[in-house]
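Excluded from the complex is one protein chain; the other protein chains are retained at their positions.
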């Protein structure tokens, strides 16, 4: 304890600060201040003003619901006059962040479990039973071959399959699209966001918008940027595509909602920004199952109890609602971290100027002499303590 | 080479360290140590203990499956006595991170493709055919106007539409909710998480829980915080809402599972934390399509082959399971980065004390004299080398 106290006192009552060489030179002084100014400008300008380094950030948590509205009328020989409403063309009826609107379809009605000839293509056309291997089922076939070769129509014979018969013929996609009126359907997107760190939540239906406006508005980037009701045709057009082209073979549209909020300012300035992008970029070279389609069936029981179904190959546009964004709010911790980093970067100014002063300037030996105090290892020679 | 070797030897065998001025002063010394202590306490306390800066972090990858259980009984004039089970009220039958439970509905049975009068409202009530424009279809209409004005009932005439007839009348939502018994349904949530960086995975069904407990338990924040089976009514109540109110017009409930794990400690301490939040915050001012509902149809074929359907406007609660969390584990890289930053921040202590010592204290000129060695640019005058 006796030996410890003086050491502790020495530790507590001493203040060590680097000894500084102060060079009074216009050239070097101005250069040094200029470099420091640049670094300071960078730290303040970029880190604090641009990147808002004094804020704590949080990512958005979002909940989306969608609702389509609209009526389409078709009049074909197969189906007759028919009205299509939302329960007919939205499949499945509800999804989490997504909505599929059927725009085109190939319907195969009254399919039953039976045997029938395959659709003719390279692998199914046959001349005799020898070409058809019983029990085989290719990747693209509609059923299991029975081994018989039967006439498909007057001119062509194909292998017979056990399948849902008659088999679907999807070689010709209706063009223009069957439900081309879908262009005028509307889509209401309700989005509720939450920033958990700041316990801040907001809806995309802004409090400044009144109910009568909401009943009639349609989103437009210029005139109605906060209306949450979108016309399908306009969404596709905003992404630079043609709705009628897209409707034929289907596709995926992204409705992006960006919530970038500075919570140091008023909550009313935290607003959604909508943008649209086609997510399935088609290229002419790769038309392996282009666009977007899937098959579903409606099952019926005949009075005799036999099951039959209507198979629908549905082409359409899937609207994926993608919500992203960041919110920031002043916080002491990131502020201090960035101040610390900024001060460390200021040290770079000294290093840079030292290099120039000590290695590049004419008077470098004079300055070196002033900056350095040379200490020889006294085993190598105590005599020559240069520089002091 | 001859000139290079001494330079290289000089570079290798020299050690440069800043020359330090050691001021023996109680005031300054204590101040300096206090500032250093504060910074050290911040670096160790906040960065290492609180923020766990010595750990590498990873975000959770999650997989969720859900299963609802429960039976509801209804007895109405329209449908008679009817039992509803999971296949009736969960639509669609499976989703990825979500489950919809129907709690209320408006059923329109035996719709066929036909013509019929519209539901009376501002735009559809008419007095003569002149009010109805053939072929027109408003955003909210159920079909395409035929141009005729026909009696809706004894007193009101409305425009006739070609549509699925009879058209749905959704002006009156049943209150109390049709399937109000849904309050007692249970929801089993199976959640499997994975931290890819640490190859650590865990389930929300903890290994300490036995099967018989799982068959009978119900989640309760106090008594059963790790039971993965939830009573729907309790979920809504935990979020501070009334299930029976919410059931009428539907809504979205978030079931949040937080997995914050410190993998430096035992894996058994990495536990799920459940919380509940209503994601569609209703406000009285904006009742444009409040709550949550969607329409779907069940299609039937009559014996004569004519298609008819039962349209259901389903109101209900969608349970979104939101899994989040971070895991940390000791790693040398972030530890070194944070040690480096901490040391850089310690330099701030010297800067602060320097400012006080050299600018604020009485003896500032004395200290400045000791700290600085003034070097004049010898063109400006070599004579006066002050401070040395």
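Order of writing sets the chain letters: A and B. Residues in each chain are counted from 1.
In the analysis below, contacts are C-beta pairs under 8 Å (C-beta built on N, C-alpha and C of every residue); 3 or more make two chains touch, one makes a residue touch a chain.
Since the model is a prediction, treat every value here as computed from it, not as a measurement.
Trainee: Using the definition of touch stated at the top, determine which of B:36, B:186 or B:262 touches the missing chain.
Mentor: Answering carefully, the residue with contact to the hidden chain is B:186.
Trainee: Out of B:30, B:57 or B:86, point to the residue that touches the absent chain in the complete complex.
Mentor: In the full complex, the listed residue that touches the missing chain is B:86.
Trainee: Please identify which residue in B:67, B:148 or B:258 touches the non-displayed chain.
Mentor: B:67
Trainee: Sort through A:70, A:117 or A:143 and give me the one touching the missing partner chain.
Mentor: A:143
Trainee: May I ask you to list the residues on chain B that touch the chain which is not drawn?
Mentor: Residues in contact with the chain left out: 11-28, 61, 63, 65, 67, 69-71, 73, 80-83, 85-88, 90, 92-96, 186, 188, 190, 192, 194, 201, 203, 205, 207, 209, 211, 214-215, 298, 300, 302-303, 333, 336-337, 339-341, 343-344, 347, 363, 366-367, 370, 372-373.
Trainee: Name, in rising order, the residues on chain A that touch the hidden chain in the full complex.
Mentor: 16, 18-26, 28-33, 42, 46, 91-92, 95-98, 100, 113, 137, 139-144, 162-164, 252, 254, 277, 279-281, 283, 285-289, 292, 294-297, 299-301, 303, 309, 311, 314, 318, 320, 322, 324, 341, 344-345, 347-348, 350-351, 353-354, 357, 370-378, 380, 387
The rule is simple: only the chains that are shown with their structure count from here on.
Trainee: Using Cα averages as centroids, what's the distance between chain A and chain B in whole Å?
Mentor: For chain A versus chain B, the centre distance works out to 17 Å.
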